[in-house]
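One structure below.
What follows is an incomplete set of chains from the complex, kept in their original frame.
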């Protein structure tokens, strides 16, 4: 009998529907206040969160692979090296790593300055002076200023083809920066231009530097690092053809003249030879170059029910806040607040019993 | 006396508990509707958000470091180079940068074609013809088709050991792709196979290309870029041994025959020599190679109270939506809606006073 009663009670509970009792206040002022506040919250949730911030989308970060190919031939004529021709294999170091470097040679020094490892011996430096013996590659490197104008001044007209393949793994979406409509004919003659050719993946070095508000010839003297930023901001609820790369260029190293520490970009490398006697010799090159770092970033969004309902839920909760605000105004500021208070609140007073309950 | 009254009022307010007055409707239909809607929301919140999407977890993106080591020896026999042996130092360019390139030499051209810098002089080209003088490395490069079959056809059996160390900085979690149970003996003889050896970090080049539905020999002719994708999707609430890398392979460059712009992958580099007269010479190599880009991605999740309560909160707010839906059905569609309406709503009517309040 008892379990049956319990069962019945659970059943009864299951078939109950609890809904709060509502006091409806019919008033121009209160009604208008209420509707305006509700409209604001709803407009915010729908307009700002859902439409502008795309709160209904799941997002994924981009996975990227970049290959580059530089084209261009330059001619230099210096007293050290004589007339010399430079092509891709000479000036791109190292060959085909994504950051492109266009280097500029500073020829070997010809005087032995003491900058090697000291052997501890004291040797005659000239007829009069003595100096500490130093073991080093000979002749030593002369830390002189880089040539100005830079040797590879012509490099400003070099072009670089940047091939960028991206992937959004969460959405299994792949795309390349050579867009479908770009054909071979166009690619053979186009050069990137923000207005006329925004989708051409071939960039003239000078254009890139100019877009970053720098001067190529000035920058080439001490070298520098340029960031080629490729942004893929994709809304995958839209046609995939709308998902296109945006290119921006920025100088990454400091050129602040006031606090100019470690300016520019240079690096040393050597070419090794063996002479007739099988002795190893090397040509040490201090290259002042411009390094182009290709940085790919971006985010793709696609409709997903989880963030949508997360935002809707939070929006609904904010709608609850409307009641709190309106209640406060209605029950404290309105002329008829006493009537509203009486109708809204019922009281169960426990305080008479307090002396009995607490020790 | 007055401050004391104020204090008492605040105290009284503090010890008040406000709870909404509830109308309970006991009805099979309404109760069932209510419970089903509630069950749906709860099932969504718990099942989809929490379990499937792991809404209770904080996430972190992977930090990764990759080193690679290629093994293999190939033999070529061409009219240009004669019988020649290739080992790792010859075909991996540059040595030990993460993207691996297996290159394929196209030997120097032997005719002087005009593709350098024009000097402006007009010189005799043959007994009859004249041409513009060009300053360039001599002999000039001949832009001929890459050899087919590719010179390094044997490279398909080369293997590459990929060592990948990852870190989830937020959770201070480190792991390597050489899993703890992999011992030296196994590593010396294993080759990755999706079914039999899914954890072996040694990959045969041909297998990688085949998994991407490409043919190694075809691809090797013009070169290409292969993506080796390592996915680390880790649930750090589970044993860390469950956090293992998943390897997939994908061709990153375009091979679409219709819109085939800038196909394949090739690059030029030079080896420099000095001859007996101390003159610099170089061997220019146009390598058609396959570049392997190792791309590591993934996300780790671990229980965190903040996203949990964010999702629970949003879920609760959605439960509030249930009342709205049920109320609407109950108060407009049910036969006894008038009774429910009367019981649920009380009215305070302000409209009689409107003519007095508004001007």
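All chains are identified by letter, namely A and B, in their written order; residue positions are counted from 1 within each chain.
Criterion: a residue touches a chain if its C-beta (ideal position, glycine included) is under 8 Å from a C-beta of that chain, and two chains touch if they have at least 3 such contacts.
This one's a predicted model, so the numbers in the text were calculated from it and none came from an experiment.
**Student:** Given 2 shown copies, how many make up the whole thing?
**Tutor:** 3
Methods note: only the chains that are shown with their structure count from here on.
**Student:** How many degrees of rotation carry the C-alpha atoms of chain A onto those of chain B, rounded to the nearest 5?
**Tutor:** Going from chain A to chain B via C-alpha fit gives 120 degrees.
**Student:** Residue numbers of chain B touching chain A in their complex, please.
**Tutor:** Within the complex, chain B contacts chain A at residues 20-28, 30-35, 44, 48-49, 53, 55, 61, 93-94, 97, 99, 101, 115-117, 135-137, 225, 227, 229, 231, 250, 252-254, 259-262, 265, 267-270, 272-274, 276, 278, 282, 284-285, 291, 293, 295, 297, 310-311, 313-318, 320-321, 323, 326-327, 330, 343-351, 353-354, 357-358.
**Student:** Quick one: which bits of chain A touch chain B in the complex? Just the residue numbers, please.
**Tutor:** Its residues touching chain B are 12, 14-30, 61, 63, 65, 67, 69, 73-75, 83, 85, 87-90, 94-98, 161, 163, 165, 167, 169, 174, 176, 178, 180, 182-184, 187, 271, 273, 275-276, 281, 305-306, 309-317, 320, 336, 339-340, 343, 346.
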